[in-house]
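Yeah, one chain of the complex is gone here, protein chain that is, but the others are all in their spots.
Chain IDs A and B follow the sequence of writing; residue 1 opens each chain.
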Amino acid sequence: MHLHKYEKYWLVFGVGSLIVFLLITGIMAFHNGSHPPSAKNTINHEKVDEIAPFNNPGVHKVEGKDWDYEAVVVASAFYYDPPVLEVPVGAKVKFIATSKDVVHGFGVAGTNINMMLEPGYVSEYVTTVNKVGEYLIVCNEYCGAGHAQMHSMLKVVDPK
Amino acid sequence: MSQAIADKQNTDTKKQNIVSKASNKVNDFMKVDRKDANVAMAHIYVAMIALLLGGIAGLLQVLVRSGEFKLPWGIGYYQVLTVHGVLLGLILTTFFIYGFQIAAVSRTSGTLTAKQRLICWIGFWTMTAGTAMSSVMVLLNEASVLYTFYAPLQAHWIFYLGLTLVVVGSWIGALGQALRWMQWRKENKGQTSPLLSFMVVCNNLMWFVATIGVASEVLFQLLPWSLGLVDRIDILLSRTLFWSFGHALVYFWLLPAYMIWYIVIPKIIGGKIFSDALSRLSFILFVIFSIPVGLHHQLTEPGVDGSWKFLQVILTMMVVIPSLLTAFSLFATFELRGRALGAKGLFGWLRQLPWGDARFFVPFLGMLVFIPGGAGGIVNASYQMNQLIHNTIWVTGHFHLTVATTVVLTFFGAAYWLVPHLTGRTFTKELNKLGIIQSIVWVIGMTIMSSSMHVAGLLGAPRRSTFSDYGGAEIASTWASYQIAQAVGGTLLFIGILLFLYIFVQLCWFAPKGQEEFPIGEVAPNAEKTPAILENFKLWIVVLVALLLIAYSYPIFDIIQNAPLGSKGYKLW
Partner (left out) sequence: MANKNQTDGDLKGTFYLVMALGVFIVVVWGLCFGLFLDRF
């Protein structure tokens, strides 16, 4: 098939850009560990309240792990438990969340923390919270009549 | 306009004589047969009703989200949003596409046989009955589950059955169209089939393979579960099956727009199709790569391994390539035409294009809007960057550019010749002017609505959400100010819908009787022959199935293997 000379240049540029995008995202993912939330743990969603760590929602300091804090969140129609998460700035935090009923979202406005919460699955995301501020957490997956009233707050504070 | 058209039809007829000696009914070719026109128009009427009702829903949404307006009579926001998504995302698109495609096959492969036409009618009535069933359940507030109907929110089983009928009806209609193309191939052995019919068959093939996933979800999961035959449902499996269809759905909308760009627009501007072979190549690439990419809608979901998501991200980038080819072909068509008319300089040819012709101008605006639309789409698909925008109102802004502008404006521009061609009327100068105004109103409205959606989305504003002050959070008041802008843009869009429907009504019942051309471009006379391999669907189906197996068999096996306890149904609206 004959391709016009300029069309060849264009395809080289276009396909080249796509390859660069893939290389950058791929290196970020497989070298720097920056994957979107893809945890594979499952849970009995009807017994979430009895199963650790969800039997104790909230922010906990942990030792001997790759991260300093665990922020444990239980979502159900139409609220998050706990309603406020407070972590010190600079801490490496693992967010661990699940749903007790339907599918919910967990989107922290102004950050990259954005994960789906599905009944039966545990969603996880690890990040270093490096900017002080109050970040609104919203449910960003339609879950019923109270969907837009479902929110909480992430407070990144300066402990000094 | 009619004199020019008559001339064009004459030259067209000569070409047809050369191209297709097998058919003596050359004149029937030029004009879509009355009976075929009736099937096509039936589809288009339903599409237009969906446009009106869905448009009203859209207007209500932006008004509610501005915070200044409350829905009366206990109507729920999410009920309205379900109406909007189903009617515009699924019904308007599918019905308009089938109306166009039936006419396109009849025009380029020849009049349908009675049996083929009957199959198309059966498909039409099946889809329409399904639409009515689902709509009634939504209106009764038994199905406010949005057009993606994610479990474990559970709608009434009639809602799911209705959607099943829409899909099954679309298979029947697709078969009716494909049979005509197959007949042409049998009657014209060894010849390259008509390009437009070939593209229709590509789109239908992709649609058929893609809908197998969603049909399995509905038949084996949602229907038994909503009927109470089974208690629990595997959530992640249902979502994965849904999205194995969901991305192909957007290409099912887009490919008919590409057909119009590749084949109709060159004729309208008086040029030639840039390349038959490259057009076919890009459609084949769409068929192959549109389906095994659905995980890019599930990037932030638990339960699926990151590596498998990334594999589908790679395949997603592959499906950008045919769009790159398309961009070049279109500009090239324009430039060659402009230069043939004597244009000088680097961009002088732009001035030669028929800007005053709505049949060109309106789809052209659609093409332009596809540039930011496509750029946004690449961002969405870029693996971890999806966290920036997933389920924010950015996404809504994105597909109002791609579907609700690029595709919709192309369909509007096509309606300006298709509808009068089918109803035996003419697209007058006044209507042409109104069409141009309509498209400008649309683009202004959409620029306002969509860009404020994009910005608010980057600030974290969620999609599919009624007005809320989120407990007085500061960021939420920033979002609210963008929602005012969306209401302004959305109101303009609604005016755009009314303008279009006015033109449509004129073209159906009031415009002067006459002949309007169904423009079909030709390939340059000294073009190379198209490689026969491009028409070898058996080969491409094998490639498609292989890719599907590579992309999906392990993730689906894994999901089933490690499934947690399933979910009971919830009705939380």
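We take it that a residue touches a chain if its C-beta (ideal position, glycine included) is under 8 Å from a C-beta of that chain, and two chains touch if they have at least 3 such contacts.
None of these values were measured; they are calculated from a predicted model.
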What shown chains come into contact with the chain that's not displayed? A, B
Hey, which of B:376, B:397, B:462 or B:519 is the one touching the hidden chain? B:376
For a quick check of understanding: of B:275, B:298, B:468 or B:486, which residue touches the chain that isn't displayed? B:275
Contacts of chain A with the absent chain, listed as residue ranges: 1-7, 9-10, 13-14, 17, 21, 24, 110-113, 127-131
List every residue of chain B that touches the chain not included in the displayed model. 272, 274-278, 324, 327-328, 331-332, 334-336, 339, 346-347, 349-350, 371-372, 374-376, 378-379, 382, 384-385, 387-388, 458, 523-524, 526-530
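Just so we're on the same page, only the chains that are shown with their structure count from here on.
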Centre distance in Å when chain A and chain B are each reduced to the mean of their C-alpha atoms: 32
Which residues, counting only chain A, touch chain B once they are in their complex? 1-4, 6-7, 10-11, 14-15, 18, 21-22, 25-26, 28-30, 34-46, 77, 101-103, 105, 107-124, 134, 136, 138-149, 151, 153
For a test of understanding, state which residues of chain B touch chain A in their complex under the given definition. 76, 78, 146, 150, 152-153, 235-236, 239, 277-278, 281, 298-306, 309-310, 313-314, 317, 320-321, 324-325, 328, 332, 378, 382-388, 390-392, 459-468, 470-471, 473-476, 528, 531, 562-567, 570, 572-573
